[in-house]
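Scroll down for the structure; my scribbles are underneath it.
Removed from the display is one protein chain of the complex; every other protein chain stays in position.
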Amino acid sequence: MATTIDPRRQDDLRPPAPRTRRRRGIVRVRWYTYLVLALAAAACIFPVYWMFVVSSVGSEAATQLPPRVVPGGNFLDLLRLVFETVPFVRSLINSFIVAALIAVGQAFLCSLAGFAFAKMTFRGRDALFLVLVLTMTVPAQLAVIPQYMIMSQLGWVDTLQALVVPGLVSAFGIFWMRQHISATISDELLQAARMDGANSWQIFARIAFPVVRPAAAVLGLLGFVNAWNDFLWPFIVLKSPDMYTAQIAIKALQSNISVDLGLAMAGSFLVTIPLLVMFAFFGKQMVSGIMDGAFKG
Amino acid sequence: MQNKLSAPQSATSRVLSTSLSRRRALALSALAGGTALTASACSSGGSSGSSDPNTFEFWSFTGINQKDSVEEYKKLAPDVTVKLTEVGNAQETAQGLTTALAGGKVPDLVLIQAGDLPKFMKNPGNFVDLTTLGADDIQDDYVDWVMAQATAKSGEIIGIPTDVGGMGVAYRTDLMAAAGLPTNRDEVSALWPTWQDFIATGQRYTQATGNAFIDNAATTVFLQAVSQGEEQYYSADGDVVYDTNPIVRESFDLGLAAIAAGITAKLESFTDGWNAGMAKGAFAAVAAPSWMLGSIRSAAPDTEGKWDIAVIPGGSGNWGGSYLAIPARAANPQAAWKYITTMQSPEQQLQHFIDAGSLPTTPVNYDKPELVDHTDPFFGGAPTGKIFTQAVLGLEPFVNGEYNTEISTELLNALNGVEGDGAPADAAWDTATKNIKTAIGA
Partner (left out) sequence: MSATLTPGTLRGVKPATATRPVEKRWERLAPYGYVAPFYVLFLVFGLFPLLFTFYVALFDWNPIGDKTFVGLENFRLLAEDPRFWNALRNTFSIWIISTVPQLIIALILAQVLNSAFLRFANFFRMAMLLPYITSVAATAIVFAQIFNRDYGLLNWFLELLGFEHIDFMSSAAGSHVLISVMVIWRWFGYNTLLYLASLQAVPRDLYEAAAVDGAGPVKQFFHITLPSLRPVIVFTVIMSTIGGLQIFTEPLLLSNGTLTCGTARQCQTLSLFLFEQGFGSFKFGYGSAVGVALFAIIVVVAFVNFLLSSRLGRKG
């Protein structure tokens, strides 16, 4: 599981360094390379686009043959119907609260723990880390029944903290931040700070965290996306519609027999919009963040 | 736990109050505060949180249009706020209710479909015994056998029946005419005194048009036929008899016969395809108990006036119907009970029938001219009151049991499997009974 650290690597992953480019200049990019990539990109984009088409026309778009592929002008009307059918504004607010708290919690707590694992020595560190890695391999959902019982004992069923608290810190995030911190912060720097009498908290807060903040931000973004899109646990633990997150509201739209597919699609698209906006602004950082956290051969 | 708890909430309110206008921030932090309240509530589970005696929470399911009733109630009791939510379909609502009873926030009032009721009747302590609120005074207003299903062995009354699903067949007059079949409801009813005749009529239609006659065999044939039995999946003593009761097997075979006759559109009830098929005329007839009329109306609004309603083969029967119940931990049982007594009074049930079409559970209405002479323009002016009342009059009480839903789900699944997925018809009954044994034995 160990990784080799590329010494040139900074926090953001830049395009291949000019040095390599120059050397590989002889190789031309073939047209079929673009064809393959264009097909893959189209496959990725089309379903989201199709979601928008049906949302903007209504269920006719989904049931008329040949299908319609140009968006219509009914999106806002359908949205109004969506808001009338389920408490969607409330759901979006709920989702936002949950995802934002989890994002902040993960960015901070995972950085802190990652820092301890990367740069501090303490008894039991390696054993603790092994436990952490092992927890990643056991899917939490096999224990959903007792998890529900615990939430019910705590009186947390139908509350947002049932989603937030267990998600505030993740094994994956700690693992990820540990790698970033080992890779980007030199031991000499920390040694120097320690010589000046800084304690570990000061070192973390004033030296380590500012350096890895971009990586922590990407982790927060990923945490936001995952929390926003989470389904099973909210589906179990949130029972009254006022507490629904947006994903559960979509499910309610879909199972509502008196409404049509156009509504379900409009709801789905609406729920995707905030992430699309976020992606438009931070997509590049997310891409490089994921690639940066990856295993290097 | 307390430490950890306080952190997210204070963060929430901070985030909210810095980024929003004061008024909205107040509203939102009230929301977040509501969460906090429930969190600190004791371990026996929170209540619905509203202590306001004039507000109560009401869970219903989709497709039954409780919105109309709630709107009506607002006119009668303007100072009361009803927070109505449609949790999902009937089964999902029952599951949501069970989860809530097991330790979540419960509503003050909940609508339960008749088929799901026995599961809850097994543990009546989860609900308010309505006799303590005065149900014994009004129980004689309702049809005996319908009331009996909501009365526990030890005498507690758990629910008040809102409607019964008197059966009928909704059919498209334009499509029947195109197939050279009669369109007048009496002539159409005369086409199918028995289910065999119904299937034969379907064959005539399909031969003439090449199209399917009914949506699917599982609900439109099997479920209707079995629901006409005096004994269904449980005997009068409460024993499981689905596998020995001849009515169940005969109904199942009728379903298979309809599939073999090729008259079904392979559209499972309440799916997207079913909705779309209804709107596009993919089938000419569908089993329609009184509460189904609303579903047809909303699935195919453009077909107004093209429908009519005939008598169900066999003449009578009941499918579905629902009950209003009050969970034991409800915060505001009094307000919920007031809603029940107001909206389910014979007068209001009659009014609701006129507005929405579901058949009252109060026999005093069954010969009122407003009901008997009522016609529905969407369904070609059919006298829906008369047709559906005839279907439920004279029905005997039948016993529903704890595993009603499981048994019926497996039987329906087996038929849908033959119809839609090409599963072998001769093995279907064995598959179904085997699956039921596994499902209710575990």
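Order as written gives the chain letters A and B; numbering starts at 1 within each chain.
Just so it is clear, a contact is a pair of C-beta atoms (placed from the backbone, for glycine too) under 8 Å apart; a residue touches a chain by one contact, two chains touch by 3 or more.
Just so it is clear, the structure is predicted and the values come from calculations on it, not from any experiment.
Engineer: List the shown chains that the missing chain touches in the full complex.
Structural biologist: Over the full assembly, the chain not pictured touches A, B.
Engineer: Touching the hidden chain in the complete assembly: which of B:Thr81, B:Thr98, B:Asn211 or B:Ser345 does that?
Structural biologist: B:Thr98
Engineer: Which listed residue, B:Thr85, B:Thr206, B:Gln344 or B:Asn416, touches the chain dropped from view?
Structural biologist: Answer from the full complex: B:Asn416 touches the omitted chain.
Engineer: So that we can see where the missing chain sits, which residues of chain B does it touch?
Structural biologist: 3-4, 7, 88-89, 91-92, 95, 98-99, 101-103, 120, 122-123, 126, 268, 270-273, 276-277, 406, 409, 413-414, 416-417, 420-423, 431, 434-435, 438-439, 441-442
Engineer: Under the stated touch rule, tell me which residues of chain A contact the chain that is not displayed.
Structural biologist: Against the left-out chain, chain A lists 1, 4, 6, 13, 15-16, 20-21, 23-25, 27-29, 33-34, 36-37, 40-41, 43-45, 47-48, 50-51, 54, 62-67, 109, 112-113, 115-117, 120, 122, 125, 128, 131-132, 135-150, 165-166, 168-171, 174, 194-202, 204, 225, 228-229, 231-232, 235-236, 247, 250-251, 254-255, 261, 264-265, 268-269, 271-272, 275-276, 278-279, 283-284, 286-287, 290-292, 294-297.
The definition used in the following text is that only the chains that are shown with their structure count from here on.
Engineer: Looking at the complex, which residues from chain B come into contact with chain A?
Structural biologist: Residues of chain B touching chain A: 1, 4-5, 8-9, 11-12, 15, 28, 31-32, 35, 38-43, 45-46, 57, 59, 62-63, 65, 83, 85-89, 92, 96, 99-100, 102-105, 107, 270, 272, 275-276, 280, 294-295, 298-299.
Engineer: So in the complex, the part of chain A that touches chain B is made up of which residues?
Structural biologist: Contact set of chain A toward chain B: 59, 63, 86-87, 90, 93, 97, 100-101, 104-105, 148-149, 151-161, 164-165, 168, 236, 239-243, 251-252, 255-261.
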